[in-house]
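A single protein chain has been removed from this complex, and every other one stays in its place.
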Amino acid sequence: MLHIFIRAIRDILSNSFLNAVAVITIALSVLIISAFALFFINADAVMNIWTEGIRIMAYLEPGVPEKKISKITQEIQRMDGVQETRFIAKEEALEQFKAQIRGQSSLIDNLKENPLPDAFEIRMAEPFRNNWENFETLAMQIRAIPSVEEVEYGQKWLGRVIHILNLFRLAGYALGCLFFMATVFFVANTIRLVLYSRQEEIEIMRLVGASEGFIKDPFYIQSLIQGGLGGIIGLGTLFVTFNFIVGNWKLEIGTWKLGSVPNFEFPISNFEFGFLSPEISAGILLGSMFVGWLGCYLSLRQFLKV
Amino acid sequence: MLHIFIRAIRDILSNSFLNAVAVITIALSVLIISAFALFFINADAVMNIWTEGIRIMAYLEPGVPEKKISKITQEIQRMDGVQETRFIAKEEALEQFKAQIRGQSSLIDNLKENPLPDAFEIRMAEPFRNNWENFETLAMQIRAIPSVEEVEYGQKWLGRVIHILNLFRLAGYALGCLFFMATVFFVANTIRLVLYSRQEEIEIMRLVGASEGFIKDPFYIQSLIQGGLGGIIGLGTLFVTFNFIVGNWKLEIGTWKLGSVPNFEFPISNFEFGFLSPEISAGILLGSMFVGWLGCYLSLRQFLKV
Amino acid sequence: MQTFSNDNFIIRIFHVHKRYGPKNALIDIRFDVSENEFLFITGPSGAGKTTLLKMLNLGEPVTEGQIIIDGVNLSRISRSRIPSLRRKFGIIFQDYKLIPTKTVFENIALVVEAVGTKRRLIRKKVRSVLRTVGMEGKSKSLPPTLSGGEQQRVAVARAIAGNPRIILADEPTGNLDAESAGIIFELLREFHTRGATVILATHNTELIRRTGGRVILLEQGRLKTSTIIPKLT
Partner (left out) sequence: MQTFSNDNFIIRIFHVHKRYGPKNALIDIRFDVSENEFLFITGPSGAGKTTLLKMLNLGEPVTEGQIIIDGVNLSRISRSRIPSLRRKFGIIFQDYKLIPTKTVFENIALVVEAVGTKRRLIRKKVRSVLRTVGMEGKSKSLPPTLSGGEQQRVAVARAIAGNPRIILADEPTGNLDAESAGIIFELLREFHTRGATVILATHNTELIRRTGGRVILLEQGRLKTSTIIPKLT
């Protein structure tokens, strides 16, 4: 067993040019896939924060008693897709409104009575808020509650933004698939072409009576090593580059809140660029080893048919 | 000359497996690059529309005469980075404001006097608005104008969004470079490995006295054909896929305007997914031919050194 | 000429045809080879000698007919048993078939290892066969850097390295001077004395005359004659 490893490594060293080509190809492929995954995961996080900011406001009739309010809260909370329900008393609403219209506050400075209603602010949970129809459905359900006078859920343009974000997300998945398939092709193919140059060797070994395992095992081990090495180099390069860029472009984002768009808030302060999770990294590494193995398997099968 | 072409094409046909590999590699590479370019160009267009929505508001002192207003307009228009300056009379502003606060319009229904000032709405031109500092600089310049009482240019979070968008844009460029370099490597390398299998042939031709041109020209022509074919297949696939997706996901976007964020508007209705321009497509095609040629050049140089 | 007792025939060839596309490379060949025979196959260029030897080693499939080696019918053998069958043969290919990217030592060690020699004995064994063919000084060279005759001697060394029961030698002295050829030929004769069956395809009529034995003459794919030539003294 150990001896097969030694043969595989000796092979790698003696065909160093071709093996370097294979390893670089794998490393670049891993870099492409993982860099794009990183880009996409972070873009997705930003999009998510964006949709997280969308709220449904439910305005109550004047004079709903407190007991009923907590009942309504529970009712809303039980609805499909609701993440959080917050009650906003009309006094709080007025304060908020004043803050919103800073420049033109002269307008309401001398109001004697608070004309605003009590309200609920409702946020949707993650998978639901990626589809505008869910907002519409939920809004309709809430409107059906007695004591709810009016429901507002952002303007229609938010729905359009969600639509566009979804299109980009879709395009991102499509690109990711494309990149994945293309790199599988590149890697499998490079290993194939590398083995192509060793077809003669394989043929001769078979003719002098070497067993299939004796011939193939070193190739498999070799391609697993190449896959692993390429994966590590690719991910390592990405990690170093990522930290370098993020380190140099440190975002100085404090905590802040956008209150000016009714029913919308963009809590960008929550956002931090993150690297691929250890699970994803491990998956990529295993994937690159698998693809190495696959390339080897395909080419050996092709040669041995002859 | 014609005969060299015939030899090149005969070569392609007789090594059809290896040539198919080379063409597919080039096609996939072109697909990767151009799909990403398409994704990025469209994402960039969305980002641009976003930043296009940012306005600087300059509020005037009460009672500035009309003549002076047109002078100020011209002054602002001459400033660096200004795209458009629009005067908003206080009557117009009040109408807008009423529209904005729909739900709570009871607040201003019985105002006797318009408390709002006259204002200018200023938009920045394209390269300038990608940097938040330009907004700050311009705002300062405008504030320095006599008769301008106050300048507002959106909240700080817009700056942060621009910052994040710029980071994504940078990451996009970096990814694009990475993809470009990687695919150049893949293509050059595949052609190299394909020629590797013909090293013996080249060596023999030289030994029997064939001239360098006689040996090399068919290879060059062959790799140009491969590059062109791969480029056409890659771009063609992208074009068909793009039209399929865009056709099925038609955006039903009317014209609308977001007025609720002060000094900000997101005219997403202007947005339409566009394919790569003919210039870029032609560039990609030429590029793929060049890379094919390059791979050929590199491998021939390597072999002929021996 | 053909008895049907199986015992002392190590190779039996029944009505074998070999076609490459439309080309008839071998037509209705039949003969048997006894255990420990020294058999010559001769005939003009393109007669089918190499094709015949290749089929014995399963390097080419039989188009029609049967070949039985050591009781095993080659048309019915399972894939997994092919390597062990091939290890019964030591084969010297007309074009040597050395692995160009492995050293002379490695080329031979491969066979020694494949027949299951203990690891620590491999080195010794390889050295000894290289010495026998006079190539001990070139064990670290790559085959493409050897002269034609040197490559041929390495091919011979590889063929005998696994102590095979049957040696198939295809024109093993074509690139050798008379002296080296003599050495190789003595080597094959020695193996024969020690019990191996030797089948030798050659154009070298002098060698045949010197040794004597059964000579099968192929011509355009047909077995023309099979004669016993007495040993020249």
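The chains carry the letters A, B and C, assigned in the order they are written, with residues numbered from 1 in each.
Assume contacts are C-beta pairs under 8 Å (C-beta built on N, C-alpha and C of every residue); 3 or more make two chains touch, one makes a residue touch a chain.
Just so it is clear, the structure is predicted and the values come from calculations on it, not from any experiment.
**Q** Which displayed chains make contact with the chain that has been left out?
**A** B, C
**Q** Which listed residue, B:A174, B:M205 or B:V246, touches the chain dropped from view?
**A** Looking across B:A174, B:M205 or B:V246, the contact with the absent chain belongs to B:M205.
**Q** In the full complex, which of C:N24, C:S84 or C:N175 touches the chain missing from this view?
**A** C:N175
**Q** Going by the contact rule already stated, which one of C:S128, C:S147, C:T193 or C:S226 would touch the omitted chain in the full complex?
**A** Missing-chain contact among the listed residues: C:S147.
**Q** Tell me which stretches of subunit B touch the chain missing from the display.
**A** Touch with the absent chain occurs at residues 3, 14-15, 198, 200-201, 204-212, 214.
**Q** Suppose we count only contacts with the excluded chain; which residues of subunit C make the list?
**A** Interface residues of subunit C facing the absent chain: 20, 42-46, 49-51, 94-95, 145, 147-150, 152-153, 170-171, 174-181, 203, 205.
Simple rule for what comes next: only the chains that are shown with their structure count from here on.
**Q** Give the label of the chain whose average Cα location is farthest from that of subunit C.
**A** B
**Q** Whose Cα centre is nearest the centre of all Cα atoms in view?
**A** Smallest centre-to-centre distance to the global C-alpha mean: chain A.
**Q** Give, as an integer number of Å, the spacing between the C-alpha centres of subunit B and subunit A.
**A** Subunit A and subunit B have C-alpha centres separated by 22 Å.
**Q** Provide the C-alpha centroid distance between subunit B and subunit C, rounded to the nearest whole angstrom.
**A** Chain centroid spacing, subunit B to subunit C, equals 68 Å.
**Q** Which subunit A residues reach two or more other chains?
**A** Expected reply: no residues.
**Q** Listing for subunit C: what residues touch at least two other chains?
**A** none
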